[in-house]
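What follows is part of the complex, with its chains left where they were.
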Amino acid sequence: MSMKQWHLSPGRFFDPDPTQRDAAMALYERIKDLPLLCPHGHVDPRLFSDPDYTFGSPVELLIIPDHYIFRMLYAQGIQLEQLGIPRRDGGQSEGDHRKIWQLFADHFYLFQGTPTGSWFNEELRSVFGVSEKLNGANADAIYDQIDSKLSSPAFKPRALFEQFNIETLCTTDAATDSLEHHQAVRASGWGGTIRPTFRPDGVVNIDATGWKQEIDKLSAVSGIDVVDFASYIQAVESRRAFFKEMGARATDQGALTAHSQRLSGAEVEAIFSRALSGKATVEDAANFTGHMLMEMARMSVEDGLVMQLHVGSYRNHNSAIFEKFGLDKGADIPIRTDFTRSLQPLLAAYGNNPALRLILFNLDETTYARELAPLAGHYPAVKLGPPWWFHDSVNGIRRYFDQVMETAGLYNTVGFNDDTRAYLSIPARHDVWRRSGANWVAGLLVRGMIDEEDAHQMCAALAYDLAKSAYNL
Amino acid sequence: MSMKQWHLSPGRFFDPDPTQRDAAMALYERIKDLPLLCPHGHVDPRLFSDPDYTFGSPVELLIIPDHYIFRMLYAQGIQLEQLGIPRRDGGQSEGDHRKIWQLFADHFYLFQGTPTGSWFNEELRSVFGVSEKLNGANADAIYDQIDSKLSSPAFKPRALFEQFNIETLCTTDAATDSLEHHQAVRASGWGGTIRPTFRPDGVVNIDATGWKQEIDKLSAVSGIDVVDFASYIQAVESRRAFFKEMGARATDQGALTAHSQRLSGAEVEAIFSRALSGKATVEDAANFTGHMLMEMARMSVEDGLVMQLHVGSYRNHNSAIFEKFGLDKGADIPIRTDFTRSLQPLLAAYGNNPALRLILFNLDETTYARELAPLAGHYPAVKLGPPWWFHDSVNGIRRYFDQVMETAGLYNTVGFNDDTRAYLSIPARHDVWRRSGANWVAGLLVRGMIDEEDAHQMCAALAYDLAKSAYNL
């Protein structure tokens, strides 16, 4: 048996059965080169505002900002300081990037069979032309290879944007963001389409440290003095209008749960006033978020911005890591979630409104078949986002197709979001989705459940059409 | 590549691997023509009491009563009025059935890869002899083809009963139903076996609008004046006796949760009296349902009717649709459910009793492996119903086999229920089950986990034997 030919082979991620694999390949061939739509993600707009932007060292590009990678090493007892992750207190972190790279390469086997491993291998191969698998012995040579590419003009973000064939890329930006980088992109005359997305979390989460400063920023940036809930709403609406003017097509809100409820004017004013004086309780915060979900839906009905909602992540679960290193260090852990009861008030108010498009994302896969697919298969306002975060993987995508599509119907989903800060991983992520989509559709085809015409239409929808229409791109 | 040959091919729904597919086909060949047992469903008994019953137009048959179909169109922004769904207030709904059919055909692509699409295609082909896939262009011609069939004598329900090879069909009938249509079937001398099923929900759900009227009907139809809980129980028992006399083999209760608990006599009388005077609370209703689960189990022990329990559907989630169009409009959304704790009181009281057979149905698939299979694999009274509603599909059935069978054992399940109001879809639904069953058993066979003798026995059990014995047919 020669097992070697399979690794990263042209038919990778397809089922091994030759009938299905051939069908998948034929379907994939027609969609693999479609332009990439990136309607939700976390790439820094600075990459595109500065024509001379450089990515720094391989470690600055690939390790330090990637919590998928360093969480796995941390789980195996490697300290974040050893990986160059900066400490909040300014304490010592490793500064020798070759040493960090070597440590990573020595432990690269930890990523066997993981999506992080797949993306990384694909990125090394397709983006950097590295043909060997990374290991302790070739670490230095591969570092050099990447490093020399990174300093070439072809590795400017704008050049890669063309090379990756990205049609539109949406960033995620705080409600209080000046969008100066988006303005600079526009002013530069460069032709790439970069759109902001309105993220209200910083001004909605009244129990977060720093909320009051965010409110001060909100006042400053909107020119509306936020002194009560009414002025707060005015300021939020004014920021949405500005984002829309700057090309935004959507908002994106994160919440621990999908709890929605309209509070009375008096209740919400009382909570807001407690928040302003630093006296809001945990319950106040949950109620306020529930009310703001209703308000965000109302505003979307009014201004036409697509509403995205990501729920179910218990942020900063590891308090010691949060204190030492801050947010987004791989310690956000999903919790069980409910939509059927929680979203009922919001859907009763806005779910039948043709002016609302609400895209739901979740980390609790048990809700796929039980709640999300039935909701999307009924309410005109509801659409389902692709599998999120941990589930944006070959298995995760397969489970999503399996559990969502029969009940929701493909056309109540919205195609793919790469949802990444790792700009260079974008083609690899879309490729996993397109291959997984082609393989799923091929499975339906070779089981006689659809015909060839349907199959091609479904693949095109998954790869391009659904995202285009869901996000009004 | 020619993909055309797969669509609706003889080996449809089987795994594409040739070894498994051939084994599945060989197993399926032996069961595909077994008579159909339909122990739980919602076909109107009127179809059989009136020998001249006609189905109306293709739209009256296939669109207006089918919430699987119109919910998907509604989710895409088509108004229910445009589809001819009658409004409760008598307001305008589309009356031109060709126009409705055209609208449906234009959007038939929405059903790609869904069970509704599969059933519909199969029904068109096998029942109506339509060989093309429905689309906007052939809509009118296919309408004519169906319409002309529907007016032929072969399309009388009794003739189809023979053609479909149905051995027994059980309907679902309110506790207060006179069963006049069942009486008429008996009186007619026609040989088909149609049995009623006792559904107590209308007289159990004390918080439902119309409960008091149901109680008045119960008094009238039973001849027992329901003035307190004792007379209520007497009346319910008398109706069960009447249903049994009319051929019923089972009861069927729906409940939001599986909560069971025996209340004291004083408590239940107090709740019942509050209900009679219109003062029952939501908590009263939940407690009363919990108590009535105990009572229904007790009665089943006494009269031998099989007890069916369907839990976990949040009915009429979309309040605007409910107000405008009423029940069963595709807006029932599943919720998370628990059986282990909720059913413990009932099982402690009756779970070891050989006179009880309790068949459980659920929409929360997470309970399959975690709760339902272990309960069915231990308690002599407990059996598992087939996958319900959204999960009565190729994927849903596969997940059920995968998650239930290892722990419950095949012989603690009850075969198939088509659970449909759509009479003409019955053969297609049984065929999906039989093919899925043959494919699952073939998977065990080609993995060396069972032998050929076991395989044939298991397939026969799935297709026929289990339903026959579970429902005493």
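Each chain gets a letter, A and B, in the order it is written, and its residues are counted from 1.
Here is the rule we use: contacts are C-beta pairs under 8 Å (C-beta built on N, C-alpha and C of every residue); 3 or more make two chains touch, one makes a residue touch a chain.
Just so it is clear, the model here is predicted, and its values are computed rather than measured.
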(request) Tell me how many copies the full complex contains, given that 2 of them appear here. (result) 3
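Just so it is clear, only the chains that are shown with their structure count from here on.
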(request) Round to the nearest whole Å and give the separation of the Cα centres of chain A and chain B. (result) 40
(message) For the complex, give me every residue of chain A touching chain B.
(response) 15, 17, 19-20, 22-23, 26, 336, 338, 340-341, 344, 347-348, 351-352, 354, 366, 369-371, 373-380, 382, 402-403, 405-407, 409-412, 441, 443-455, 457-458
(message) Taking the touch rule as given, give the residues of chain B at its contact with chain A in the complex, in rising order.
(response) 1, 3-4, 6-9, 11-17, 71-72, 74-77, 109-115, 117-118, 133, 314, 317-321, 330-336, 363-366, 390-391, 393-396, 399
